[in-house]
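Apart from one protein chain that is not included, each protein chain of the complex appears where it belongs.
Every chain is named by a letter (A and B) in the order it is written, and numbering of its residues begins at 1.
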Amino acid sequence: MSILKRTQQWATFARTWHIYDCTWQNPFDSAKVVKNHLMGLHKPIYHPMNDCGDHVVLINTGEIALPGDEWIKRVYFHHTGYPGGASWTLAWQLHEKDPTMVMKKAVYAAMKGNLQRRHTMQRLHLFPDDKVPEEILGNVTSQIKQTRVVPKRLDHIDKETLENFPAIMDYPKDYVLR
Amino acid sequence: MVFTSAALFVRARGPDEFWRKRRVFKLAAHFHGRPRNVYTFAVRAVHRALVYATKGRKLKKLDMAELWKTRVSASAEQYGVSFDAFKNSLLKSNILLNKKMLADLAIWEPRSFEALAQLSRERAVVEGMPGIQERSVMNQVYGLKNLLKK
Partner (left out) sequence: MSILRIVNAFNRSLVPHQRTVATSAVLGVKQIEVQKQDDTVVIQAVTSESPRQALLLKEACQPKFCPECSLGLDVKHTDVLILSQYVRNDGCMLPRRITGLCKRQQKKMGTLVTMAQKAGLMPNLGPSSSKKDPKQRFGWRKYNKYYYESSIKY
């Protein structure tokens, strides 16, 4: 094997580190994308027996968004194993306790349950905000595209855009401004 | 079939039975535990194994098709084309490569695959197919759809 081929082989099977910003993202839509990168489903060399998955760093998991009133409709179930040990936690309560948990469970549930799943999950790194340790951030070489456009708040839009945005409605004459 | 003594050799009844069992034991040689050594278990296990093998011949084809589809869609999406748009637009462009060949191209000849992906992307834009992530130069060409149809 020539040096060139050996390097090519090494580069093909090397693990890449991806970063994904969860701000205003639906965790369950994002989980499908993140899962593909964790399992290596985004590579043409993919094979179920081929360990070609990448690392994914999820940042701002505290800023995820759920549609409608799903924060109070989605319920997480846990059972301690003892009689009367069942407990139901609403999504927003779980999110309040641990801002990474909803996202982590979404990715975990997006994958098929097999022996590989827990090892694949080890390659997932979750952070509730954008404070990521240097040794992890130093590895990151790629960014995953977000599934939803991050909406902009009206009071965060800069003054120039606000003033120059075309008006589509004018006040009728004699209208008292409020 | 190991005969440790002459008595055991005598117990083996007839050449026909010997060869019949031997045929089953040969198929069961790689089994674990009693299904390997005991004929009663071996013959059942061999039967089951042969049923699996028959089913597996069909399943293997399905599995391979699924694997090729995963690989081709993975590499097509690198270039911003969904699998369906990629395959359909290749068909429209009269490029009749099957999934196996496309998967092989994606792995061993990424540059050829990139050319195919770009070609299909332009075609998909012209045909107005959904599932195109990236903008293409063809978006700006006016009346191209009518030209290609002639």
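Methods note: contacts are C-beta pairs under 8 Å (C-beta built on N, C-alpha and C of every residue); 3 or more make two chains touch, one makes a residue touch a chain.
All values derive from a computational prediction rather than experimental measurement.
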item	value
Partners of the unshown chain among those that are drawn	A
Positions on chain A where the hidden chain makes contact	24, 26, 63-72, 90-92, 95, 148-149, 151-155, 157, 161-162, 164-178
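We adopt the following convention: only the chains that are shown with their structure count from here on.
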item	value
Inter-centroid spacing, chain B versus chain A (mean Cα positions, whole Å)	32
Contact footprint of chain A on chain B as seen in their complex	67, 70-72, 74-75, 77-78, 103, 106-107, 110, 113
Chain A - residues contacting chain B, complex	36, 41-48
